[in-house]
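A single protein chain has been omitted; all remaining protein chains appear in their positions.
Right after this comes chain A.
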Amino acid sequence: MISRKEQVQFISTIQSQFSSKEFEWIAVKINQTALVENSKKFNIFFSLVSRFISDKVCEWNSDQKEALENIYPGFTLSNWNKQELARVQLMMSLPISVNKSIILSFFETAEIKEQVALYKGLYLLENAQEFTHQYTEGIRTNIADVFDAIAFGNPFAKAYLSEAEWNQLILKCFFMDRNISKVQGLDDGKNKDLATMLQEFVKERWAAGRQIPIEAWRMIEGYLREDVKELILKRTSTGVEKEILDTLIANKPLSPNYWNNNDK
């Protein structure tokens, strides 16, 4: 769980991104939303960010990257723009006694970019775990940008989802044609149930004469079933798929580096 101290570190690390005018705008709003009696203004302030803060994508030096990764593992796996960083500051400013009801109700009316910022910001809340149900609801979205905010470079999933929920997230990646390599904590999230579901997915796709994304094997590795092994042996593969399948059959490991390089 993120501590108040980590929140302060996070905020001080990102401040250099904002112009003095933007900084001033955010500071004024945060001072208001920090008070319980004004916290209802959160919705409008959150929306108005689009009018007062630029949507420029942020760049970081190596010290900043290290600091941000320490607080928010996976931070550098996705792009953050200034509007998102302004919005997560508004989220952090809400008093914990009211942040759950305010943020959950705002989720119901948020437009696409707002949803993206909301999902990216949940991990930064001191009571992040209380938002797990909303996060699993988000996995059901079909809006790609929103899904990406949930799946990629977001430490929330690995930290708070149950294994079954995590497995749905990974499966959904494949069904939405998303590349899983940017999922934070991917290799630590391998498990037998996920490998089983993915091998059913392989059989289904191959039976239909369709391809499966090669990254599926990353999550299957170590849990290869005999029936799938037989199918692999009967299959004529080429290129990267052949390289991967040959290695799997030979029971040799493929390193995270191998997969990450293959994604490029």
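Convention: a contact is a pair of C-beta atoms (placed from the backbone, for glycine too) under 8 Å apart; a residue touches a chain by one contact, two chains touch by 3 or more; residues count from 1.
Just so we're on the same page, contacts and distances are computed from a predicted model.
A.B. asks: Which name from "TatD DNase family protein", "Rubrerythrin", "Oxidoreductase" or "ABC transporter permease" does UniProt give the chain that's left off?
C.D. replies: Going by its UniProt entry, the chain not pictured is "TatD DNase family protein".
A.B. asks: From the list A:S47, A:T132, A:N191 or A:N262, pick the residue that touches the absent chain.
C.D. replies: A:S47
A.B. asks: Which residue from A:Q115, A:T136 or A:N167 sits in contact with the chain not drawn here?
C.D. replies: Among A:Q115, A:T136 or A:N167, only A:Q115 touches the chain that is not shown.
A.B. asks: Which is it among A:S20, A:S62, A:N142 or A:T236 that touches the chain not included here?
C.D. replies: A:N142
A.B. asks: Provide the residue numbers of chain A that touch the chain removed from this figure.
C.D. replies: 43-44, 47-48, 50-51, 108-115, 142-145, 147, 175-178
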